[in-house]
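Missing here: one protein chain of the complex. Every other protein chain is in place.
And then chain A:
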Amino acid sequence: MQLEQINIQINNESIIHSIDLKINSGEIFVLMGPSGSGKTTLLKGIAGLLPFTSGKQTWENGTGTTGLVFQEPRLFPHLTVLENISFGLKVRGIPAKERKKAAREFLKNLQLDGLEKRYPHQLSGGQQQRVSLGRALILNPDLLLLDEPFASLDTTLRQDLIEWLYDLQRKLSFSILWVTHYLDEALSVADRIGIILEGRLQQIGTPSKIFQNPDSEKIAQFLSLPNRFSKEQWSNWFQGELNVLPTLNRGWIDPNHLQLFAGEYNQDEDIREEFTCMIPAIVTKVRPSREGYSISVLAGNQSLDVNTTGWKRVPTVKEKIRIRVPFAQIHWYSE
């Protein structure tokens, strides 16, 4: 499916501005953006629930169909699991026998065998969302639109369902436009990620490209990239000119790549092949994490986050420490 110069206005207010987007066959495209950025509006526009003010939607084979799954399962309360799944077939005039057969066969893919006669309130949250997905997928859409489908579920169930849907997608090879604000969800499923801010599609790329080279400080901020500083600040710490393209004026580094040293300065620590710098700092906060500790430090007037692995002794608050920064691990981008 391809969108060209799509604009959507609601009550004379422009929500979506000149969006160009192509979703390839069998691809999972994740659309990320803060609340109110126009993600759901764009999805509803693609699904035909909202009219495009201008622009063109085209399909590789001339015409195409979409299926939309909302954040809440929205199952019809008076219909059984089987009737809910076959609802789309019923409105298309498929005979009862055929649609029931198709729905029963589809239950296996949904891991809902034996639950066909249950009503929505007799299912768990995860089962309800699977029925909701099945109801859209049984219609064999060319593009499945997911509007934060697992946002209302708890973390474990959400992760299970993401894995299940990812496997199902790889098995059945349908395309997905998946809206989410969870970074882990995006990273675990996306072939490509698009960032939408204030109704404009700001950047499209592979997950690694988006995270390593955000197109702007706004995107870096939205992605909550840690340890973001200007090139001048990095130059101060490295005490010299940095070998970075002139157009790239900001850089960020993952807290896992920073090394923390306690005690006095030891020159041996600096005998390395890679280009590094040592930043003196004071510990301001220590939080335990799954891997070890997450430590916030203050270097001059700049705050940095450092992650340590293992459960060995960690510095205490207000303790003076030093941080080693490997230059090669800094990701550069333009403001």
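Assume a residue touches a chain if its C-beta (ideal position, glycine included) is under 8 Å from a C-beta of that chain, and two chains touch if they have at least 3 such contacts; residues count from 1.
Following the convention adopted for this analysis, contacts and distances are computed from a predicted model.
Student: Can you match the unshown chain of the complex to its UniProt protein name from these: "Molybdopterin synthase catalytic subunit", "YfiR family protein", "5'-Nucleotidase domain protein" or "ABC transporter permease subunit"?
Tutor: Options "Molybdopterin synthase catalytic subunit", "YfiR family protein", "5'-Nucleotidase domain protein" or "ABC transporter permease subunit" narrow down to "ABC transporter permease subunit" for the missing chain.
Student: Please pick, from A:Ala136, A:Leu223 or A:Leu304, the residue that touches the omitted chain in the full complex.
Tutor: Considering all chains, including the one not shown, the answer is A:Ala136.
Student: Which of A:Leu3, A:Ile28, A:Leu42 or A:Leu68 sits in contact with the chain that's absent?
Tutor: A:Leu68
Student: Who touches the missing chain here, A:Phe29, A:Phe52 or A:Phe87?
Tutor: Considering all chains, including the one not shown, the answer is A:Phe87.
Student: Taking the entire complex into account, which one of A:Thr58, A:Gln122, A:Thr155 or A:Ser289 touches the absent chain?
Tutor: A:Gln122
Student: Since one chain has been left out of the picture, which residues of chain A touch it in the full complex?
Tutor: Considering the whole complex, chain A reaches the absent chain at 47-49, 66-68, 70, 74, 76-78, 87-88, 90-92, 117-122, 135-136, 139.
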